[in-house]
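One protein chain omitted, others in place.
All chains are identified by letter, namely A, B and C, in their written order; residue positions are counted from 1 within each chain.
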Amino acid sequence: MDLELAILFLQQGLVSGLVIGSVYALLALSIVMIFKTSEVPNFAAGEVFMAAAYCALFLMVFRALPVWLAIPLTLATSFLVAALFRRGVLTQVAKASGSPVNLVIATLGLSYVLKGLVRRTGYGDTPRSFPALVSTDSVMIGQASLTRLDMAIFVAAVVVMAAVFWLFAYTKVGRSMRAVGMNPKAARLMGVNIERVHMLVWGLSAVISAIAALLIAPKILMTAEMGSVVTMAFAAAIVGGFTSLPGAVVGGFVIGIVENLVGLFISSRAIVVAPFLVIMLVLIFRPQGLFGGRFAIKKV
Amino acid sequence: MANPLLSVENLTISFGGIVAVRDFSIAVEPGTIHALIGPNGAGKSTTFNCISRLYKPNAGRIIFDGQEITHLPSSAMAGLGIARSFQNLELFNELTVLENMLIGAHVHCGGSFGDRLAAHPPAVMREIDAIIERTGLAPYRETKARNLDFGHQKLLELARALAIKPRLLLLDEPAAGLRNREIAALDTLLTDLARKEGLTIIIVEHVMALVMSISDRVTVLNFGTKIAEGTPAEVKGNTAVIEAYLGKEVALHG
Amino acid sequence: MRIFGLLLAAIVLIALPFFTTGYVIYLANILLTFTVLCLGLHIVIGEAGQFSLAHAAFYGIGIYVTGIAGTKYGLPFPVTMLIGGVAAAAVGFVIGVIALRMRDIYLALATFAFGEAMQWLFQNWDAVTGGPNGLRIAPAHLFGHEFVTDKDAYPVVVLFALLMIGLTILISRARLGRALRAVRESEVAAQAMGIPVQRAKLLAFGLSAFFAGIAGGMFTLFSTFIHPESLGFSTTMLALTMVVVGGLGSIGGAVGGAIVFGLISELLRQAPSFQEIAYGLILIIFMMYAPKGLFAFLADKFGRARHG
Partner (left out) sequence: MQLSRRLLTLAGLCLAASGLSPVKAQEAGITANSIKIGMFAPLSGANFAYGFDVANAAKMYFDKINKDGGIHGRKIEVVLEDDRCNANDLVAAVKKLVEQDQVFLLHGGSCSAAVVAAKEYVVRQKVPLVMLNASGDGALYPPTDYIFGAFSISQYAVGGAMVDFAAKNLGAKKIAYVNHDDAYGAWNLEASKFDAEALKVDLAVESVSPTITDVTAPFLKLRAANADALVIVTYARPAALLIKKAAEMGFNKPIILSVTGTANLAQLAQNVGGPDALKNFYIQEVLSDLPGGPKIKWVYDMYKAAYPELSAKAEHPQTYMPYGIPSAMSIVKALQAAGPNVTREKFLEEMKKLNFDSGVMAGPVVFSATERAANKATVFIKYDGTNQTMVPGVFTSRWKYKG
């Protein structure tokens, strides 16, 4: 591996890492949003991501709806399904026992149901490509080559992240979401309708996953198993501290870049294990992750 | 002052710059009840948690029965015979009253290998049942802690601490939220424990009636420093104490 | 009431090999192995309240170490299984020292990452684990007798399953069990009662890994081909689901959950196109209407004395 090649690999690794990392960041955001407000790690995030992609594919390819109609419809359906799942199922589970283990198992149940439904349509078996809305001819940045689709993915992802931050920081809805996350009892006293906020958060999180799916589907091809990319998003969320939105974004880029660099400089077989090693390293040195809040001493 | 069971010397505790307790010292005689009082935020609970080794002090020493315990972990306290109760109830909610008590007697169940394995080691059971009887929890022996009413939960806190068979009992606002009838019962119980059985008690409390009735000595804290100490009567008349509680003007015209 | 239940179970266990086919015995072996695996999870999550998601990794260590000890070094069965259990417990302790500095969700995520990294190691350490091709191990043997068929292995599997259930009951009733439950309920209060909380959590972690290692050893009794594919997160989640659906916090729940839920997923094999949806719905419905698990649900409904 001479120096000149190493520099090429480095540039390409960074560029590709940022592109795939931006999608991991979006997914990580959707996971952290739910965890911040309801202490539930959403193990169905991958399947929501997959089901949204198939919903869009179904509308666009098999119902031949125009793009400007299919995408909003997909986002709306994702929002509805997630909000209904929160309202119909998780509220009852929380009321029934409220222990986090039960809530996690309920989200696991959702992931199996979604995977089963998509597979029953029969479209989940052979890999399918999603019509790319942006051309895929390549562009050079330094020595790294990139397609216009990649750049579109990166830009769109950053825009969505900015929108989420804006919503959380400056809007009334965002403030009520953060309040519910910090102290549900107090938020209720301030007149915040807890249930409505949870539905909103789950719906919004599904919309973000759907957007991530629409961005990445043309690039990574669709199968019923594409939800497995969520493991990378979980890694990103953990690295970022699992309770911080900016952390999730940084975590996403870190995992995307590490995945590429490990593939380039160590071995392709190690790509799969890289995120788990990153998680263990981060948690050993910073148990609360890069951006996570410090451990509050338990007030006795 | 004969040799004290517990002496705290120049204790200073600060949380990131804010000094909660500054250069605080007390000495507690064996078999006496020593009350720590003062307005909210005076540093009572902080001192209490530091004595029970939950917090690490920035400076100062804590000596129990001649042995320095400043740097021991809080899990070592029960072994030395120091027991504590919690201000806002840290019961084992999903477990029954009996099991809460058995865990209280944890340090006494380690005798022989047989004791370690037994679900109900006989010797320990006798002592626990005595305490259960004494604190009036007998009817609730098999009830889960979370199903008890507030009064009985407070009693269980105390009973569980007594199961350690302590030489020093640290009580953090045991009377808070209790009705008068329950406070009276607590009064007789604590005085019997101290007077008849020689148990040393340090109590942090706001219910002045109880403090004045059972305490041998009272220490008053305000803004983290000791402003008065003495018998209940002495402390009652002390202007600095009144001022700390009721503010300046009243003291002038009073 | 519970005595009747135990008696019935004993009759079934003894009668099974004489009246049913090898397939049913194979199923029984798998269910009993999963019972021991679930007991391990019961100790670390049910008793000590530490949310560990690395269980399949310790199960894998148990299988590989037992298999290799038997095949390469020719050691007799129960010895190989104990070595497997101890090896898994040792790794459990090491990981516990690091992971137990973290709490709740971070502990779950750190153990999840460790479990996935271990599965990658099983998949790629070709020299030792045979990598993706899987590893063929010699049948377990004891005093010259080789355990080849399922019916050979069955009595030993039952023996060790009962031993491990007994051990779990022993631990749960003993001082250690109470200490673990105290840590689960309130660490600060447990500390005040003289319980060294970190050491108790570490012990729970090591014990749970030991149980998983023993379950791995039991697996090598009736199966001589090990494939890393079944030693990842899906197996951990299956065991966790069994413990939660059975009833988190009760031994009867862990054992019952393993048997009942293990049968459900075998029955679902008969309805291929629906099984994923059915499995998902079962989880959701249980979590909504039987949060304390199947056995608590049955006990409340029929007023029988509670299990465990």
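Keep in mind that, in the parts below, contacts are C-beta pairs under 8 Å (C-beta built on N, C-alpha and C of every residue); 3 or more make two chains touch, one makes a residue touch a chain.
Nothing here was measured: the structure is a model prediction, and the numbers come from that model.
Engineer: According to the contact rule at the top, which chains on display are touched by the left-out chain?
Structural biologist: Listed by label, the shown chains it touches are A, C.
Engineer: Hey, which of A:A28, A:A106, A:V192 or A:A224 is the one touching the hidden chain?
Structural biologist: A:A224
Engineer: With the missing chain put back, which residues of chain A would touch it? List them for me.
Structural biologist: 5, 8-9, 12-13, 16, 20, 119, 122-123, 125-129, 132, 136-138, 145, 147, 216, 220-221, 223-225, 228-229, 232, 256, 259-264, 267-269, 271-272
Engineer: If the hidden chain were put back, which residues of chain C would touch it?
Structural biologist: These residues of chain C touch the chain that is not shown: 8-9, 11-12, 15-16, 18-24, 26-27, 30, 123-124, 126, 131-134, 136, 148-150, 223-225, 227, 229-230, 260, 263, 266-267, 269-273, 275-276.
Here, only the chains that are shown with their structure count from here on.
Engineer: Measuring centre to centre with C-alpha atoms, which chain is farthest from chain C?
Structural biologist: Measuring from the centre of chain C, the most distant chain centre belongs to B.
Engineer: Among all chains, which one's averaged Cα position is nearest the averaged Cα position of every protein chain shown?
Structural biologist: Chain closest to the assembly's C-alpha mean: C.
Engineer: Could you tell me the distance, in whole angstrom, between the mean C-alpha positions of chain A and chain C?
Structural biologist: Centre-to-centre distance between chain A and chain C: 32 Å.
Engineer: Taking each chain's centre as the mean of its CA atoms, how far is chain A from chain B in angstrom?
Structural biologist: Computed from C-alpha means, the inter-chain centre distance equals 50 Å.
Engineer: Hunt down the residues of chain A that sit against at least two other chains at once, touch-wise.
Structural biologist: Chain A, residues with two or more chain partners: 300.
Engineer: Give me the residue numbers in chain C that touch at least two other chains, ranges are fine.
Structural biologist: If we look for residues of chain C contacting two or more partner chains, we find 188.
Engineer: Under the definition above, what is the set of chain C residues touching chain B in their complex?
Structural biologist: 170, 173-176, 178-179, 181-182, 185-186, 188-197, 249
Engineer: Show me the residue ranges of chain B that touch chain C in the complex, using the header's touch definition.
Structural biologist: Per the touch definition, chain B meets chain C at residues 52, 54, 73-79, 83-84, 86, 90-95, 99, 102-104, 106-107, 109-110, 115-119, 160, 164.
Engineer: Mind pulling up the chain A residues that touch chain C in the complex?
Structural biologist: Those residues of chain A that touch chain C are 35, 39, 41, 89, 92-93, 96-97, 99-103, 105-106, 108-117, 119-120, 231, 234-235, 238, 242, 269, 272-273, 275-277, 279-280, 283-284, 287-289, 295, 298, 300.
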